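The other protein chains are all here in position, but one chain of the complex has been omitted.
== chain A ==
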Amino acid sequence: MAATSAPLAKTVLRPSANAVGIALLLVLAYGIVPLVGTSYLYEAILTPFLALSLAALGLNLLTGYAGQLSLGSSAFMALGAYAAFNLSLRLPFLPLPVTIVLAGLVAATAGLAAGLPALRLRGFYLAVSTLAVQFFVGWVLNRFAWISNDSPSGVISAPPLVIAGLSFEDARGRYLFSLTVVALLTFLAWRLVTSPTGRSFVAVRDNETAARVIGVKVARTKLLAFALSSFVVGVAGVLWAFAYLRTVEPAGFNLDRSFQILFIVIIGGLGTLRGAFLGAGLIVVLPLLLSRFGAAVLGDGFDSGTLEMCQRIALGTLIVAFLIREPAGLAALLDRAVRCLRRAD
């Protein structure tokens, strides 16, 4: 009796503990950070962190929850960014939130098309077909000059971030803008993964045949996963271009970026929402902290190239150590730490 009541108590307790944690995080992010942060913190750390976390969240819906490996994430980011640029250029009367949603839909449509091979291919073969999307999108952006408004160098500059006369142009505004978009989409993603649709994602991931037997429409589920994931990744692309860099060139969305997002998901924890944020923390923020730390300890005189190499070695060792300690990613590591603390109570 005691054995069954304990996990029950836990399941009742856990959401509230989670809710408290999330509430605390939101208070920190909205209430405290904007008061004490510096422009460096917003512009160089938090905004890219938020954008890549969102991209990883999107990929995690596809790879972590629905089990479809994709190497085309940065292509969807590019689609979102260029779609938003063109929408705001050609339909300037659209309010920014509408532009962002439409840009996400453009990415989602492309995601739907990219998901078609998933109906026949699995695992590494599917990864190769998404790789084709990565190169195809890069080629299209380079090929058709109107996409970058005939700019001779193909580089576009982002329009100002203004919603209903409210400007988010300064560093703090950009941060708050990104934060709101990310918080909103994370909430929707959470609703999704706890819904029947989210459960059918997991069913497809764990065993396609079994999923089909219990009545999950596998083809529809896979395509939906591709579309929803691409939508989120596309919006992340808009944040990356509009809120963070304020300029976009096709080369910025290359295969390296896709790998980066995939690694964030793997290291953070497949099939968890917080994994995306933890992974982005490790891949995006930690190298910067290491580099600041190295520069502070060794001073300006030290050769910056050697310093960079040392950081890479340190980061690589950390990743290897993390994955040995916890192959399921940082999210699982965090869970274990929380469990340890609970037991200590």
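Definition applied: a contact is a pair of C-beta atoms (placed from the backbone, for glycine too) under 8 Å apart; a residue touches a chain by one contact, two chains touch by 3 or more; residues count from 1.
Throughout what follows, contacts and distances are computed from a predicted model.
In the listed set "Leucine-binding protein domain-containing protein", "Dihydroorotase", "Deoxyribose-phosphate aldolase" or "MoxR-like ATPase", the entry agreeing with the UniProt name of the missing subunit chain is "Leucine-binding protein domain-containing protein". Contact with the omitted chain, checked across A:V20, A:V155, A:L188 or A:A210, is made by A:V155. Considering A:S39, A:S167 or A:T317, the position touching the chain not shown turns out to be A:S39 (whole complex).
Although one chain is not drawn, the whole complex shows that of A:R191, A:R292 or A:R342 it is A:R292 that touches it. Contact with the chain not shown here comes from a single listed residue; of A:V202, A:L245, A:I319 or A:L333, that residue is A:L245.
By the touch definition given at the top, chain A reaches the unshown chain through residues 39-40, 43-45, 48, 142, 148, 151-155, 157, 244-247, 249-252, 288, 291-292, 295, 300, 303-305, 307-309.
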